[in-house]
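Read through the structure below, which is laid out as structure tokens, and then see the notes.
Note that one protein chain of the assembly has been removed; the remaining protein chains are unaltered in position.
Here the chain labels run A and B in written order, and each chain numbers its own residues starting at 1.
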Amino acid sequence: MMYNFAIDPLLTGKVLWTPLLIVLLKVVVVFAVGLVATMLMVWFERKVIAGMQNRIGPNKAGPFGILQTLADGIKLFFKEDLIPERSDRFVFKLAPYLAFVPAFLTFAIIPLGGDFRGDNDGLVTWFGQQTRVQLADPPIGILFALAISSIAIYGIMLAGWSSGSKYPLLGSVRASAQMVSYEAALGLSVAAVVLVSGTLSTSGIVARQSSLGNWNVIVTGIVPFFIFMIAATAELNRPPFDLVEAEQELVGGFNTEYASLRFALFYLAEFMNTVTMSALIVTLFFGGPQPISVGSLTVDIPIIGNAFEGTIWLLLKVLVFLYIYVWFRATLPRFRYDQLMDLGWKVLIPASLGWFILLAAQRVGQDAGWDRYVVTIATVLILLVCYSLLALAQRTSENERKRDGVMF
Amino acid sequence: MSEFLRSYLVVVWFGLAAFLVGSLLLGISALLRPNNPTSEKLLSYESGVDPVGDGWSQSQIRYYVFALLFVIFDVEAVFIFPWATQLERYGGFGLVEMAVFVAVLVLGLVYAWRKGVLRWV
Partner (left out) sequence: MGLFVFVCAAAMVLVGAVGVVTRNNPVHAALSLVLTLFGIAVLFVANNAHFLAAVQVIVYAGAIVVLFLFVIMLLGVDQAEDLSLEPLTVQRPLALVVSIGVTGVIIAAVLKSQDALFARGTGIDSATLQDADANIRQLSRSIFTDYVFAFEVTSVLLLIAVVGTVVMSRRQHGQHVEESV
């Protein structure tokens, strides 16, 4: 088996050139698109935020300063790379990869285009082969994304720990606790989407959002979307949740000791994660590459084939969310750490759990033909009891603190 | 060789490509960039003064509490997913079972909250 591994990356036993070509093409194209999108995102963010702050922003390198990221990258390329004396050398070198590779991997399961209209189910025909405009479509697609995002914690945690320095360690412990806290809320809001879609595969989730009224943001009742959006922002360590690199407290955060290209890899990973997370939001809640359509009316871009039109739609939708992320950064002040933890554990997790149960009760009720209003009232009552329980817990906790002072 | 396994293999190649590009960049830059470390350059950064004490210090127990709570809610999410895809099949029975499961775990959250460990001082 080993001997033909080099020319047979799919291990089919016999080399089939067409599927192989398609796979190679996909890997190269998705990789290039990912890298270019990240570079453009860095430029986009700097330009937009400059506009919001009445500045010009990058304008020297290339037209509109669009090559600024490349220029910065080349500069970092020629910088001296230092590995601090007290660092753990092996882990210090490993950590940038642990941040960089997962950032790319999430891209693999996002439907990047394709024709989802009618019965096409997102399949396109290239070189006589039916395929998806998606690198891989495992049956557990969305869990794959969650798994990768939980792996991404290691990059940050180990980068800070291996530096052998105080600020990075502080930054990384903070960051990993933050990411861990919001990961729970993230998973539970995804569960609401899975509930209405009935499948874990990303292409399946997209296929079920055929018109505006079927978009998951509406079907799940908006709340899971907001929870996902907030949790994703925290997961990305972007403002207003950028406590990881709170400059006033932690210098540069977990990557203080990193220089040269190793720093560049962290930087790239961060922006790439922003792009993939926006794409994931679009996939889960806004129909991915599906065109906007109300009833039988579909907004169609003429001339361009349906498969590539999907890519354009995805791009437009992702741009909206990238803009929102930049907007967040320009507008919102940073959270305090206790506020951050309170929001995660005392608001987002109970809210996402409660909404999930409500949604499930509605759907089960619909199936079993129970009275809709009875189901709603009953679940709301149960949730109210739960809420008052939580409120009671909070009151007790507050009273005890007033009496005894800080406990631990 | 199943179709599914093949799609994972593509992911493996993709990850490998990312890894190779990363190491290629680092390798090329290692050839081009200057390299003359001095002992001052290799000191840990501590706002300009010489570093005091050991770089590795203990963290607080609070982080541990949150990590453990996370494990619990993660396990919960894992149990929720298979049920969420098969909602119709188990109907009211599944709903009640899941509601009990969630309720018991929320009880844990309420307990932690009541005891004040969720508060970041």
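Simple rule for what comes next: contacts are C-beta pairs under 8 Å (C-beta built on N, C-alpha and C of every residue); 3 or more make two chains touch, one makes a residue touch a chain.
Model, not experiment: these values are computed from the prediction.
Screening A:43, A:144 or A:215 against the full complex identifies A:144 as the residue touching the chain left out.
Checked against the full complex, the one of A:161, A:228, A:254 or A:267 touching the unshown chain is A:161. Mapped onto subunit B, the interface with the missing chain covers residues 1-2, 4-5, 8, 56-65, 67-72, 74-79, 81-83, 85-86, 89-90, 93-94, 97, 100-101, 104-105, 107-109, 111-112, 115-117. Contacts to the hidden chain, counted on subunit A, fall at residues 1-2, 5, 11, 13, 88, 90-91, 94, 138-140, 143-144, 146-147, 150-151, 153-154, 157-158, 161, 169-170, 173, 176-177, 180, 183, 187, 199-201, 404-408.
Heads up, the rule we're going with is that only the chains that are shown with their structure count from here on.
Looking at the complex, you find that subunit A touches subunit B at residues 9-13, 23, 26-27, 30-31, 77-86, 96-97, 100-101, 103-105, 107-108, 135-139, 143-144, 161, 163-167, 169, 173, 177, 180-181, 183-184, 187-188, 191, 194-195, 198-200, 251, 256-257, 260-262, 264-265, 337-338, 341-342, 345-346, 349-350, 353, 356-357, 360-361, 363-364, 367-368, 382, 386, 389-390, 392-394, 396-397, 400-401, 406-408. Interface residues of subunit B, counted against subunit A in their complex, comprise 1, 4, 6-11, 13-15, 17-19, 21-23, 25-26, 28-30, 32-37, 39, 41-47, 51, 55-57, 59, 61-63, 66-67, 69-70, 73-74, 77, 80-81, 84-88, 91-92, 94-95, 98-99, 102-103, 106, 109-111, 113-121.
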